[in-house]
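A short write-up of the structure that comes next.
One protein chain omitted, others in place.
Chain lettering (A and B) follows the sequence in which the chains are written, and residue indices restart at 1 in each chain.
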Amino acid sequence: MTAREVEFKEYVQGGGQVETGDWMPDEYRARLVKFIEMHGNSELMGVLPEREWILRAPTLQRKLALTAKVQDEVGHAQLIYRVVEDLGKPREQCLDDLISGTSKFHNVFHYPTKTWGDVGVIAWLVDAAAIISQKALLKCSYAPYARIMKKICWEESFHILHGRDVVLTLVNGTDEQRGLVQEAIDRWWAPLMQFHGNPIAADADPMVEWRIKSQANEEARQQFLDGYVPQIWELGLSVPDPALQKDEETEVWHYSEPDWEELKHVVTGHGPKSQERLDFRRRFRDQEAWVRQAVLADAA
Amino acid sequence: MSERAQRLLQIADDELVLGWRDSEWTGIAPFLEEDVAFSSIAQNEIGHARALYELAARDLDMTADELAFDRPPEEYRCAPFVELRLMDWADTIARRVLYEAADAIRLEVLKSDPDPELAGLAAKMDREEVYHRLHAQMWADRLRNEPRFRTSVNALWGQALGVLDAELAAVLAERAPEQLGWTPATAAPAARNGHSEGFRELWDEMTMVRRSIPGASW
Partner (left out) sequence: MIYEVFRQERKGQAFQHAGSITAPNDAFAEAYAREQYGRRQESEALWLVPRTALREVSDFPDELQKSYHRVDGYSLKAKLKEARERAGTAAPADR
């Protein structure tokens, strides 16, 4: 590293903030773009599993809430891709790379949704896992990203409540409805445990070194388990991992080792719904290219 | 069923079904900023439907959700226009523009209805619709000379006229060209009775979760 790069690294490690026009090392910029782009991709792809259920929502309230939640996610994608664009990668290029499989999106959005139980479990648990990571990003050294994270976290706050409301209503309903929740948890547990990524020590994680991330993967996972396993158990629901338990002395949750090969396999585009969803995006994007031409192509 | 309930259901069903169709675009609109804006409009349509159902529900001793979801398909009173599945943007935005123009005329009449509850609700909805109209106008202006848009408007014009009764449809026939900046090809107003082919499928999907466990709370 050059002296200037060393100085920059010390600056961010000391809590220094970076703005769009500031000089930054190539590695920092490249890591930033890749990370933030993946976040944008995830918000955009996360829309697809939930979208179908807007149409099937069984009450007007749920229909409105779910539409608003999914709308928030699209809005987040807009905020996030604008940040990436200001770092030098245009939105259309990000979308090209997403659809071609060159760039990635989070594992959870590669899986199917099967019942209304999924709607509750996704909004309650999957969003919770995401929010833990997002809260940690409030301290990102790259200020434009940290700033949008504030708006994102604020908007996500109703998502979890909505999810919990759906789940509680089901759990208090018929046996069949309770069954929907349990069955959804059974299916979503493995992807949830993989969500925060495999444990890399903070001091071995370049993303933490550059203060892009401020939280190690395992720390995020532990926070998730601490917050949400008690919530699951108190409803009389179970988690499909017999090894899951908290060591009261060390305050660390023990669990069966997630399948890291599965995670890798899925995020590289081989998940059950990966290609179908990307194809769906490609179809609409191609179909509507004329709209972007007619509306966004700059006259100036 | 009271005359008021019938009128309410007709508009509520229009708003519900159009909101349902428009919400299909959430996540796949041509670009992100439009996706967010379009979704708000869909939510407002459903919100209007909800308010209208709530008013009708009191007259009929039912709940808004029961009215929205628990009637058999033949009892819905929506115009075939709003039932059409339009997954092409030119068609969708053409419908938006035409529906807003028709709805504005309908709301104008409703705002001076002798029934204060009806008039009051119409005024509230109208205040939200201001923004729908601005949105429709900005698209109509931008796509004024776009052949695809013109083709869609022309194809949908008869159906749009059919949303309103003859007297109000005549007002629409006058106003729409002013808003569009050009005159759609003449078309006979579509009849407002019956349902389009795709309605059964729409109803199936819209009610599938609710029907899966009848009487349950969701």
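Assorted remarks:
As a working rule, a residue touches a chain if its C-beta (ideal position, glycine included) is under 8 Å from a C-beta of that chain, and two chains touch if they have at least 3 such contacts.
Since the model is a prediction, treat every value here as computed from it, not as a measurement.
Touching the missing chain, out of B:141, B:174 or B:201, is residue B:141. Looking at A:138, A:153, A:200 or A:295, the residue that reaches the missing chain in the full complex is A:295.
With the whole complex as reference, residues 31, 33-34, 36-37, 40, 131, 134-135, 137-138, 141-142 of chain B touch the missing chain.
Of the residues in chain A, those that touch the hidden partner chain are 21, 71, 75, 78-79, 82, 86, 91, 147-148, 151, 155, 295-296, 298-300.
Definition applied: only the chains that are shown with their structure count from here on.
Note on chain placement: the centre of chain A and the centre of chain B lie 34 Å apart, centres being C-alpha means. Taken together, the chain B residues at the contact with chain A in this complex read 20, 23-24, 26-33, 35-36, 39-40, 42-43, 46-47, 49-50, 53, 64-65, 68-69, 88-89, 142-143, 146, 148, 205-206, 208-210, 212-213, 216-218.
Taken in their complex, chain A has these residues touching chain B: 44, 47-48, 51, 53-60, 62-64, 67-68, 70-71, 73-75, 77-78, 81, 91, 116, 166, 169-170, 172-174, 176-177, 280-281, 284, 287-288, 290-292, 294-296.
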